[in-house]
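Can you keep this structure in mind? I'll have questions shortly.
With one protein chain held back, the other chains of the complex are shown just where they sit.
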Amino acid sequence: MKYSIFSIARNALTHHKNWPQQWRSPEPKPEYDVIVIGGGGHGLATAYYLAKEHGITNVAVLEKGWLGGGNTARNTTIVRSNYLWDESAAIYDKSLQLWEGLSQDINYNVMLSQRGVLNLAHNLGDVREGVRRVNANRLNGVDAEWLDADGVKEFCPIINISKEARHPVLGATLQRRGGVARHDSVAWGYARAADARGVDILQNCEVTGILRDGGKVTGVQTSRGTIKAKKVAIVTAGHSSVVAAMADIRMPVESHPLQALVSEPIKPVIDCVVMSGAVHVYVSQSDKGELVMGAGVDSYNSYGQRGSFHVIEHQLGACLELFPIFSRVRMMRSWGGIVDVCPDASPIISKTPVDGLYVNCGWGTGGFKATPGSGWAFAHTIARDEPHKLNAPFSLDRFTTGALIDEHGAAAVAH
Amino acid sequence: MSRRLQPDSTERINRQKPLRFTFNGKNYRGYEGDTLASALLANDVHLLGRSFKYHRPRGIVAAGAEEPNSMVQLARGAETEPNIRATQISLFEGLEAASVNVWPNVEYDISAVNGLFAKIFTAGFYNKTFMWPKSFWMKLYEPVIRRAAGWGKAPTTSDPDIYDHMHVHADVMIVGAGPSGLSAALQAGRAGARVILVDEQAELGGSLLGLKREIDGKASGDWIEAAAKELQGIPEVTVLTRSTAFGYYDQNYLCVLEQKTDHLPLAERKGRVRQRVWHVRAKNVILATGAHERPLVFADNDRPGVMLAGAVQTYVNRYGVLPGKRMVLFTNNDGAYEAALDMQAAGAQIAAIIDCREDASGPLVQTATDAGIKILQGHAITGVKGTKRAKAVEVRRIQKGAKVFTSAAQEIDCDLVAMSGGWSPVVHLFSQSQGKLEYIEEKACFVPGSPVQKQIFAGSINASFGLQACLKEGAKAGAEAAKDAGFEGEGSASFKVQEPAEGSIEPFWIVPGGRPIGEGPAKHFVDFQNDSTAADIELATREGFESVEHIKRYTLTGFGTDQGKTSNINALAILSGILDKPIPKVGTTTFRPPYTPVSYGALAGRNLKDWSDPIRLTSIHDWHVEAGAEFENVGQWKRPWYYPKAGEDMQASLNRECRAVRQSVGVLDASTLGKIDIRGKDAAEFLNRIYTNAWSKLGVGRVRYGLMCHEDGMVFDDGTTARLAEDRFLMTTTSGNAAIVLDWLEEYLQTEWPELEVYCTSVTEQWTTVSIAGPKSRELLKKIAPDMDLSNDAFPFMSFQEGDVAGLQARVFRISFTGELSYEINVPWTSGKALWEAVMEAGAEFDITPYGTESMHVLRAEKGFIIVGQETDGTTTPQDLGMDWIVSKKKPDFIGKRSYTREDTAREDRKQLVGLLTENPAEILPEGAQLVFDKEAAVPMPMVGHVTSSYYSATLGRSIALALVKGGHGKQGGTVYAPLKNRTLTAEIVDPVFYDKEGEKLNG
Partner (left out) sequence: MLNIECPWCGERHETEFHYGGEAHIARPESPEALSDEEWADFLFMRKNSKGLFFERWCHSNGCRRWFNVARNTVTHEIVAVYKMGEKPPSLVKGGKS
């Protein structure tokens, strides 16, 4: 059933009793052409693009819990593509372009809201880095502007640009095409669209082993039995090391807690996304009115989906310096996710030493915005057994050659 | 119309202290001890707000933290606060509150028109529409949605209040000061343990405050007061009221929000800490958090005047308020009958008790029967009449198992409907502590499973709802927890309690009506605040959402400011019914912190503004301020950036400062450079491993420049290091990296090379460093250090001497970051300003000029010296910087060495450091400009590097720049372009050393 205001009106007449399932809950088949391990946004997008772009529909997405229950449900929904390095800009902008037509493509409103993303600069080193990034973005065809402090104030009137601030705002990069999207809808929308093309979505299906015949993958063992497959794709974010280890592959990723929080819903006060890497503040306001905020990554390795409280308190101190009017607003809910971080803060979308086994991980804090592009490029890699030029730089062998894509940017400015 | 009852011994309001307040602009009166909710009910105000989606009129449902509806905007101006629950606001003189998200007012709210489209606004409707035409989403649909969203308003100005943090340890932390918590605290406190007892309410007593009970022959209120008094007398016991334990983290770490002044008139709050977050690390935690009553899910159960039975009882007994004159009680359990009895005793008429059970026969049922109350067993409420206030209920005989009741409807007039669907233990904190819940069938509720940290559960949280049981479990828990912490006390306690028997419960999760759920105008609300209905849950399951987390997200159940305290279990049970799976199999939802909302101000505490991050100042800082310096932040340091004179802009100031250094003498406060004293017999070997170059042969008294890399071969710091003695070095680091470098050194010493005998000590703040640079610097130094031999032979470049400078014990290093003859004079920190002033005085005849970091940058760039973090970005090797000369080929190993031979790191065409000269000498390339070889290339343009540093050089009379350019070392004389926003600049690739290539100026 195609979704539209008309279908809603029609269904209202029958008290909404005739809506079909958004996706089926099938029993596993004995064998698939491709098994995607992980039913988060990236895994579902991978399955969707396998079907749509490559005509591979005998595909199963295996999710150990509920769809989109991992980082898809836990992120701060920021979408942007203004990355420094050419390789990153290319894949993130591909992703943003897909975002821009996604609701129509999958007939599911993912509520992409391109309200502009500010990345603040607080010292001269930040300014240099920001200007460099704006210039690089522009030449890469990624929209980017540099705003001075007054420009920042004009774009986001509630921000404090006092020079007396401990970390004053000296300027910001602005990507107008950046913004936010509705996280749950992305998972559900891709699930529904993939299902419509024949993909089996198997929830409560935990992978417990990866089967190989010599150097080639043959299937997986799961809590719902053994399932054969010609190709297996790992898209398990924080659990990438654990799943890769089932095929005896070591990964250059570490899993850390990343915390986020929302305030109680308040009437609109901030109409853009504000990010400050230096003081770890990431703020936007949801369509429900909640201030959605992300904190910095907790230092230690963890699979606990929770972090340490001082990280949140520290973040709110920095937040209140930027937004003094938030002081009497109240935190309503906080939570943690597990982010898999690569040494260069860039992802891995790659073949592996095992034939027919592919891995997509290491997105760190940047995974949500990459969902469509990541799935699109990964689907290509799986279908053709070779990376697309967009993700070729993000292969595993870069850790051996040293061709890292270091998005940490300039280290602390020294002199 | 006052609904205040005659004074009664159970009530907790102070009739001697009447208070005035306003709600939605109208004046009302209440008493000290009231909440805003009880005071409004006393004034017969039930309608407090509107719901989220349909803007249906809503009233007070509960009496505490679980309240889903009655959020208000409290106070005005800078002190205003959105979304505060009226049930949790202690009344104070002059309180002003208003309904949120209504227009023009709560009585007549335009957005109630949404209700007409209720059939369209089902769960998830926004996923299915607003997609066409595409451009309308951002331009029309979303703006409308956003304007409609949100409850109250944030203040528009800064917060006038201050907030605090407190960090404490406890033997026993008790959450909840109801009967269980009080009894636990008494027991643990008497045993001598350090106890912290916290409770969210204004006074101790918890649910007991709303009941009429006797304990050990005393009225419950008196018993509470005696307990409070005893606890106050035990020095190791801390009692915090108005204090909500909102987060329970790993290793028994709990956070508590204490509201210190929120109950005071605004004028009395000034200068006092408003809220304080307590961070408690406890050996043992006792959760005595009680239980919340559940609503029943029946048609139009959201009408104002429909309240929880326990809340009704609390308003009557504790606040002396009659919430209605004619009440109907709808229940599935015995306990709620007491609410009807208390209401009747207070003078209300009980129109009927509607009990959905067929044969309820407990003692309370009997008492109600005896009291002449009409009881309709096997009946249910299937509708509520009245929009802004319940006027009557529709009641039908239950037809077991039927989805629609076709039985005859009768209407019963009333102005208050009390409901009770049973009780849900407050397991939120336990769940936050990573505990798993267990379902108890006969009590129809979840309780904590096995403890996951050192924690004990007491009272209603265990579904032990009786007072006797609560007191006993509390005492036992208190004794156990104290004993575990090493304090032996009385093992148990006994209490003589008078209370009605608890009776039974028979869950009735969803109450059908005369039409199927989801058809017809009636709505069965599950989550009042978010307008999520039973029909929404049915729709979600129909569409394939089966996980409880999906249902919550699709219907928004439990995502309101109350976080589903009254709705989560009902939603879960309804889902269980639809899926035909037992409740425990459907799962539970995870409760996340905070238990109730916490202000950002409280969370930030004092870590604001200048206190958010330490500010480091040099000993000469005041002088710089007086000299009118502009400062820049470098790490935590404030460094003079430049020293503008009256009428000078930045460039004029830089030109003057740079010229002074090149022509006479300039002075720089270089104290912020990191200084690390490295000692021990293996110190030289250690430096060999840390730096890329060799250190063994450096003579005592000599200085050498070094580069430090990470294991991946990328440069991460640089600086000069002097050999003070055979076994002692003084390393300097960049200002921003000083602490990081010290950590780095320690890490290698302790974890990789413990066999090396080396000791590292930060001495950054022991020495002030004053750098004088310029051809006149030797003459200047001579004046203040007459005893030093400053000749080139006796004091050559890259050496140091100790001696008297300006009467101070000093170390003088002859090193240079400007290319000029230069000395860095180090004296003890406390003498720094004295040295600076002596230098300024002695330099007066040379027109000595203080210069800041920006001039330092220009001067070093003229010499092609790098700045870590500017010419490097974590992807730059020494070779990229053209500094192969400092990378030892002889040393077998040093940190970073192995990585240079990797395929990508060994590439010839890496981005390499070059100088750039713009075609037009007056054009200054912007720092961060990207460079291309082909300026006509289409976007995405192949970029070959970027400008790392760029300045106008007064000395050279033109602009200069440093850049990293692909294969740049082989492209001297070539051309690059910098395509800027509106124009493209052209530059020639040159040697990065622009000035004094031979280094002749170093000797003055």
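Chains: A and B, in written order; residue numbering restarts at 1 for each.
By definition in this document, a residue touches a chain if its C-beta (ideal position, glycine included) is under 8 Å from a C-beta of that chain, and two chains touch if they have at least 3 such contacts.
Owing to the predicted nature of the structure, the values given are computational and were not obtained by experimental measurement.
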Just to verify: which one of B:Gly233, B:Pro892, B:Gly957 or B:Gly973 makes contact with the chain not shown? B:Pro892
By the document's definition of touch, the residue of A:Pro28, A:Gly151, A:Pro252 or A:Gly277 touching the omitted chain is A:Pro252
One chain is left out of this view; which of B:Gln251, B:Ser696 or B:Asn982 touches it in the full complex? B:Gln251
Applying the definition given at the start, please give the residues of chain A touching the unseen chain. 239, 241-242, 250-255, 299-304, 308-310, 343, 399-401
For chain B, which residues lie in contact with the unshown chain of the complex? 167, 249-251, 253, 279, 281, 434, 452, 711-712, 743, 746-747, 750-752, 754, 892-893, 897-899, 901-903
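In this text, only the chains that are shown with their structure count from here on.
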Between chain A and chain B, what's the gap in Å when you average each chain's C-alpha atoms? 22
Please name which positions on chain B make contact with chain A in the complex. 79-83, 101, 119-120, 122, 125-132, 134, 137-138, 142, 145-147, 149-159, 161, 165, 247, 249-250, 253, 255, 277, 279, 434, 516, 518-519, 535, 539, 542-547, 549-550, 553-554, 561, 563, 592-594, 597-601, 603-605, 607-610, 612-613, 615, 632-635, 712-713, 716-717, 734-737, 740, 853, 856-857, 867-870, 872-875, 899, 902-905, 926-930, 932, 939-941, 943, 946, 979-981
Residues on chain A engaged by chain B in the complex (per definition of touch): 3-5, 7-9, 12, 15-17, 19-25, 65-67, 69, 73, 86, 89-90, 101, 103-104, 107-109, 111-114, 122-125, 128-136, 138-141, 165-167, 182, 184-185, 188-189, 203, 263-269, 286-289, 304, 306, 308-309, 312-314, 316-321, 324-335, 398, 400-404, 406, 408-415
